[in-house]
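One protein chain is absent from this view; the other protein chains keep their places.
Should a chain be cited, it is by its letter among A, B and C, assigned in written order, with residues numbered from 1 in that chain.
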Amino acid sequence: MFPWVYGFTWSTGNLIFLGIFFTVVIVIGLTLGLSVLRSLRSAQSNEIAHIRWKSEFHDLPAAARTCRHIFAGDTRERTCAHDFDCGTCTAHRHIEELRRSGRIVLHRPAGSGGFSVSSERLYHRGHTWLRREPDGTVVVGLDDLASRLVTDRSTLGLPPVHAAVFRNAPLVTIRRASAGTRILAPIDGEIVEVGGEGCEWLVRLRPRSLGTDAFAHLLRPAEAAGWLQYEFERLQRSLASGGVGVTMADGGLPMQELASAVPVDAWDRALGEVFLEP
Amino acid sequence: MVIDLDRCTGCGACVIACAVENNVPPAHEGTTPRTGLTWMRVVRVDDGRSFPDTRSVFVPLMCQQCDHHTPCVSVCPQNAVEYDEETGIVTQVPVRCLGCRYCMTACPYHARYFNWWDPEWPAGMEQTLNPDVSTRMRGVAEKCNFCHGRLQAARAKAAAGSRPLAPDDYQPACVEACPTEAIVFGDLNDPRSTVSAAASSPDTFRLLEHLGTGPKVRYRSRSAAVRESLTRNSVSSEKEQVHG
Amino acid sequence: MDSSLIPRGLQRTSFPRFLAWVLPWVALLGVGLFAVYLCLAYGLNQTNMDNRFAFGAWIYLDLTVIALGAGAFFTGFLLYILRRKELAAVINSAVVIGFICYSGAVAVLMVDVGQPLRAWFTFWHPNVHSMLTEVTFCITCYLTVLAIEYVPLILKNRKLRKNASMLLFEFQLHKLMVVFAGIGTFLSFFHQGSLGGLYGVLVGRPFAFRPAFGIWPSTFFLFILSAAAAGPSFILLTSWLVSKIARKPLVAPDVYRTLGRISGSILLVYVLLKAVDTLVWINRTAPGLGFQASSFYRYGDFGSWILFAEIVLLGLLPALMLLSSRVAQHTGWLVTAAAMACSGIVLNRFVMTIQTLALPTLPFDAFLSYVPSWQEVATFLAVIAYGVLVYSFSFRYLNLFPQERELRSA
Partner (left out) sequence: MNSSISRRDLLRFAGGGVLGLLLSPLPWKVLDDSAIWTQNWPWIPEPSRGPITWSASTCSLCGAGCGVRVRSSNGHPVSLAGQAGHPMSAGTLCATGLLAHHLACHPSRVLQPIRITNGTERTAADMATIVAAIHAAHSASTSASPAIAVIDSRPGRAASRLLMELAHQWPSAAYGVAPQAGRARTDLIRKHFRTAVPEFAADIQHARLIVSFGAPLVDGWGTAATARTLLAETSAHPRPRLIQIEPVRSRTANVAETWIPVTPGTEHVCALAIAQAIIEGRRMKSAVRARAEDAAALAAFLHDLDLPPAVRRCGISDARILEIARSLSDEPASVVVASPAAPEEVQSAVLLLNLVAGTFFREGGLRPLPEIPGAARTTDARTLEDFDDHSLSVIILDESAAGADIPAAVFGQKLKPGSGIVVSLSPFAAPRPVPIQYVIPAAVWGERLTDVAGTSPAGEISVGLAMPVMPARPDTFDTAAFLGAVTGTSQPSTEEILRQRIAAIWSGRRGMVYDPSSPTLRPVHAFGGTDALWSVLQSGGCWIDGPRPAGSMPAFRFLPAGLAEHLTKRVAATKAATAPALALVITSDPLRRDQAFDATLMSKVRDESGLYLPCGSVAIHPTTAEAHNVGVGDDATLSINGTTLPVHIACDSSVPPGLVSAMDGDGPVALAQSKISDRSVGSVASATSAPSVIPVTLWKA
């Protein structure tokens, strides 16, 4: 096999064959090594949050990846391919420009479908909202759909103060039923305060940046209303097709008692659907 | 090697001598002619004439020592079969064989044998093993090598006398054992040798010559019927006429 | 907990029912492993192979499963190299099937050789002129590649992905998958071909021998083509079968159609070339070796109907069916055609391995038949059981069909 090892002959056939073989082995080895190296490097450079979100986003069903502009009525059919990072999305910029110049208008009335949407808040696709406070901090809370689903505050595991949080990285964990589900952070920042029982928000953050780009990916209230409606329907579909029998006569879920209407064995799936965990 | 089929009585002495020389173990219980370890085998073939004119011919069959187009050498994945350029003998390196049996599939003469069982000798019989040849081992393919042990001994002897190996320096065990001297062994390349004289006789033929493997074992028979029945292939067989 | 391992959003049967499905296969595997033990401990006398039938059921199994496992390399090739995105729906399943087929084949080979402890000798003393060397090298490398391709699937398991390092490794590996797909394709081309060459070079077996183009006999190329044709058909077949057993749609019908079209077109090319090859063999190769081709079809049940079945009935016919747009409208017909295509390849491998050895060469030889021993059959079935088990576990705990969730909610 190796030159100078017993029985080796310097024939052309041997050299070509073994040349190809060793090339293949080296390529496989190098590629494997490269991926190990890259994963080590990304582990060190703290890209875990970013990569995790990329990977999870990739595995989300298409229905969960609907473009925000559908909810605003700007477009009819579009699936996000930018990890919900609207700041880097050219299509988003284009539509925004069109809207600014008044060439398109919101032709869909802001109907919340029964969910309350506050005009002071920006909404994250992971069903959190964010409100900018005058002191430069932001408070983050669960939106109307999420808070109807997660009614018991004690099941939430909140991060400690001074913890760094990253956009689309786990912020809060929900311990309920068999599996835990995490709630994604809407923006980068640092925890400055954790909300107590009865508080409308969960955590107070000091954002890393206060520039517009830091908030570009968040849904505006006008979009959020349609979105919440859409998400509720998606949740309903998901539970219905799974053979879950507990629905109302009209096939819909009772919005008010959402948490109790979801059967225990479907709980995990419902949380996964809502909080974008594939 | 030239085998005179007219002189073979099918006594089996060559088969036995081969087994004794090469430490081939006796049959394990359950062995059949299809799983046997007979580096040398004698096959009875009818000459194709009809009864009562028909005669059997006994065909001693061993590795035909194909020429350079040896089917078994090229297929062995790990060079466990080698072609000796000096003697033209196809040799087997059993300790390198992994027992894939590809060579057996390749051999048109079915002259390769697999050690299906662990070799077992009756108690005490290990004393009778030939010290010049290693014992057989389970799981490898083997075949006739024109008595490699004897060749090596002859080589050593020639080297001790500081002379080149002469073709008459040794005879394989089967040649020695044949009571009717039906097998002639020697250097085919030497035009003066008995074997090349016999090989050039018009009565001489090779098995499956069409395949182009160039076997170095020749057969001869004065009977045209025998020659015909051993060189015919399925093209002209009677069966075809019968079955269309 | 079992349910925490099942990908979120996928509906899987209850654990007891899964267990009930798995246990018979485990039992079969157990019997097979016992047979393997017998073969390894006592030698190959446990089989009914003999000096004439030196290759038996196991080699046939190897050639067949490797041909059917070709779906892995070919789908990978189409997806990653030719960018046929729609095949992403079956790539995971294809990789698992490929892995099962190849690892099963290699495992059986380890039992099949007389001295398994010397298996690595092929690497140490390679004879580059032997097709088997090529096969050994390529299959070993390709099995490694398949294992590497399988790893991301496993790492994406719900539980494992929680571990950051696994997630990162999966992510980085996935990004380089195109390299592995390329290497896999390269290796597969060679070993699929070499498996064909394995018999094509046997000048001592005029039934199998074919003249060489360059250094490879025509069967080399025919095997590549037939494997490439059978692979997608087998993926189609298995996907359909799994969706029937699981009673839920797994891939969209247009994926079936794509697979069928790909399989059909390659099969058509293969069948045409195979027909040409057979004609050349009948008129030139076999007579050149002193044999009349028709003489090979005189023995036992191996009449010339085999040739007809192989080329027309299970070759041309399914090829045309797979290409027909009317057939493509009905999944049932599509599956039938795919099954026929696979059977054609299975028959081809049978003819190459078993019929070749059964036929006599010497004028005084007899046509021999061979019936595998229970140990051989059990080992054979163990590979199937192993395949079913690996696939069942993969299907239950990994996301084999990315479209499944959407098709479910659709």
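As a convention for this text, contacts are C-beta pairs under 8 Å (C-beta built on N, C-alpha and C of every residue); 3 or more make two chains touch, one makes a residue touch a chain.
Being a predicted model, the structure only gives us computed values, none of them experimental.
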Touched by the hidden chain, restricted to displayed chains: B, C
Of B:V15, B:V73, B:V184 or B:L230, the residue in touch with the unshown chain: B:V15
Chain not shown, touching residues in chain C: 115, 117-118, 120-121
Chain B residues that touch the omitted chain in the full complex: 6-7, 9-13, 15-17, 19-21, 23-24, 26-27, 31-33, 35-38, 41-44, 46, 51-52, 54-56, 58, 95, 118-119, 121-131, 133-135, 137-139, 173, 176-177, 179-182
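One rule holds for everything that comes next: only the chains that are shown with their structure count from here on.
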Rounded Å distance between chain A and chain B, as computed from the means of their C-alpha atoms: 76
Multi-chain contact residues (two or more partners), chain B: 79
Multi-chain contact sites of chain C, meaning residues that touch two or more partners: 124-126, 129, 133
Residues of chain A that touch chain C when the two form their complex: 1, 5, 7, 11, 13-14, 16-18, 21, 24-25, 27-28, 31-32, 34-36, 38-39, 42-43, 48, 51-52, 54-55, 59, 61-63, 178-179, 237-238, 241-243, 268-269, 272-273, 277-278
Sites on chain C touched by chain A in the complex: 1, 3-4, 7-9, 11, 123-126, 128-129, 133-134, 137, 141, 144-145, 148, 156, 158, 161, 164-165, 167-173, 175-176, 179-180, 183, 186-187, 399, 405-406, 408-409
Footprint of chain B on chain C - complex, ascending: 43-45, 49-55, 112-116, 118-119, 121-122, 124-127, 129-133, 136, 198, 201-206, 287-292, 294-296, 298, 356-357, 360-365, 368
